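What you see is the complex with one protein chain gone and the rest in place.
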Amino acid sequence: MEWIYILLMALASSLMVIIYLVTKLYKVSEQLSIIEDSLVDIKKGNWNRRVLVNENDITKTICYSINDIAMKSQTQLIQLKQSEQAYKRLMTSLSHDVRTPLTSLVGYLEAVQKKFVTGKEKEEYLEIALNKAHHLKGFVEVLFDWVKLDAKEQVFKLEEQDINEFTRDILVNWIPTFEEEHFEYKIDISDKECFIRLDPNAYIRIVNNLIQNVIAHSEGTRIDLQISENEQNVMVQVSDNGKGISPNDLPHIFDRLYQSDESRSTNGNGLGLAIARELVHLHKGTIHAQNSLYGGTAFIVKLPKVL
Amino acid sequence: MTKYTIETKQLTKIYKDQKAVNNVNIHVKKGRIYGLLGRNGAGKTTIMKMILGLTSTSSGEVDVFGKNIKGREKQVYPRIGAIIETPGFYPNLTGTENLNIFAKLRGTSAPNAVKNALEIVGLPYKDKKLFGEYSLGMKQRLGIANAILHDPELLILDEPTNGLDPIGIAEVRDFIKKLSVERGKTILISSHILTEISLLADDIGIIDNGILLEENSMEELKRKNGKYILLQVSDAAKASLILERQFGLKSYSVKDDHTLQIYNNSLDMASVNKALILGDVSVISSQLCNDTLEDYFRKITGGDGIA
Partner (left out) sequence: MLKLIQIEFLKLRRRTFVWIMMFSALIMPFLAYLLFKYAWDTGGDPVQFYKWSAFGLTLFIVLPVVLGILSTMLMYNENQYDMLKQLWIVPVSKMRYFFSKFFVVLIYSVCFMLVTAVGSVIFSILLGDIAFDWQNVLFLIRKCLEIGVITAFAMLPILAIATTQNGYILPVAITLIYAFLGSIIVSINMYIHPLSSMAVIVARNGDIPGLNNTQVISIPLAFLSIFIWGIVSVLLANVALARRK
């Protein structure tokens, strides 16, 4: 009698094992059909397709690899598209923002050449034309810089820098300009060291562009520079007491070539803030502007401490 | 592959004899951001719920990835990430634990999926803070993290910037844009704030009282709407000289050899025309565009405007 019980036990346990294996097999085949569907889709060019897989599935590594390949191909494809777009944007820029001063330059020079103006007025025309030509030259230079940035062609070298010390060094060079332009300035930077990884040239450009923007556009009389830090980020703030930015324009000011209508004049090229933003993004930081309650605008650059 | 990631055909939802959504046909193109703009209660959330199959349709059809979603939930849902209204989570768990639950339920597309998703939205990984102690902004961010956790092809985001502060809004906007530009995701986003949509969307659908009033690309709308004078003349160079010298005009751009766009609507067109003719420039046409996007939306929604 004894052996019957043993046999039954063995039978029952082997049945359990079989049921377990069958369900496992069923699950794997289900996952394989999902993989197959996704691969068909990916083959058709949908590089965004991902295969989702459970933590302890046998096919986990295969699925992760498929996803990785799809994601990398997608990134490459998009980078190609982006450099194409950067080129297109250069062309639009050239046609819009170079053509305008160039046309007006031609207008002045034609007037001189066809002798519509003479004497003192002629001299004045020539001077305006020359100024316009210089401005145009400067603009084209900045434009190419920006295109390079936009196409991510420029090489960045991040190194450990004491941001407090480094910023002070940049600001020293600005003090004569502040005095010339009748700007009161207040600098609030801690003496403590605060090392973060940044590209020195890029960082100089960010600070310079923000200050330049305040001097050129704020119409204020005071500029405040402040650096503060918390656990994750360092915040660099440049604020003024000028006219502020209208809420309609505020979201657009970092867009390339965006200038609110009134200030669409000669002393700005609409690229400074766009460049600053690109550079901040290369540091994986954020930049934004807000109007302060007491008038004026504050630009805040947030840079992460750990890249 | 169909061109549209989401297409609705005559989509209608009736609540107690009232048409909450009325014959709506929206077309969300692959790889683009579609902004659904409308006042609170206009039917945006209902449309999104119907697309996701979270509420029944009274009539009409919804195609997602080219096919009807009914009966294919198991294949389609893993490819979609969504937040509808304010997303809820388990208050007795931390953000990371909450996401771990969803990662386990859905499966993941890559190792460290939870950590990556939290990083993108700017929340700390393995933080001790319970979801119940989160601020509204953090809750919203966790909701977005959950929507992108499985790296889906399609994101459906219902008012994703609700409850965020201005810095947060800018950050969320930045990474939504990034997801579309750098990762090629298709995104359907709703908002009641015009600037929000105009900054993000490539295509826009305007909905009011359940009716889709307009569907168009942002580019087209921006081209059609802006405050400027379009001037067609025989010689742009001469015209620009006259405008600069006699009217002190600075804000204008030259589109081509015969077309000028003037961003100063207060200009007296009669005297401009006269001066140009005197200066031997013939005016082919002048066109005054006096609508901003806001004016446009006010017009098509019947006077009240949006936000």
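Order of writing sets the chain letters: A and B. Residues in each chain are counted from 1.
One rule holds for everything that comes next: a contact is a pair of C-beta atoms (placed from the backbone, for glycine too) under 8 Å apart; a residue touches a chain by one contact, two chains touch by 3 or more.
This one's a predicted model, so the numbers in the text were calculated from it and none came from an experiment.
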Name every shown chain in contact with the chain that has been left out of the document.
B
Listed residues B:73, B:257, B:280 or B:295, member touching the removed chain
B:73
Absent-chain contact - pick from B:4, B:89, B:252 or B:297:
B:89
For the chain that got dropped from the picture, name the residues of subunit B it touches.
49, 52-55, 73-74, 77, 80, 82, 84-93, 97, 100-102, 104-106, 130, 146
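Everything below uses one rule, namely that only the chains that are shown with their structure count from here on.
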What's the distance between the Cα centroids of subunit A and subunit B, rounded to whole Å?
20
If you look only at subunit A, which of its residues touch subunit B in the complex?
37, 44-55, 57, 63-64, 67-68, 71, 74-75, 77-78, 82, 95-97, 99-100, 102-104, 106-108, 110-111, 248, 251-252, 261-262, 264-266, 286, 288, 290, 300, 302
Residue set of subunit B touching subunit A in the complex reads 1, 75, 78-79, 103-104, 106-111, 150-153, 166-167, 170-171, 174, 181-186, 195, 199, 227, 236-241, 244, 250-257, 263-264
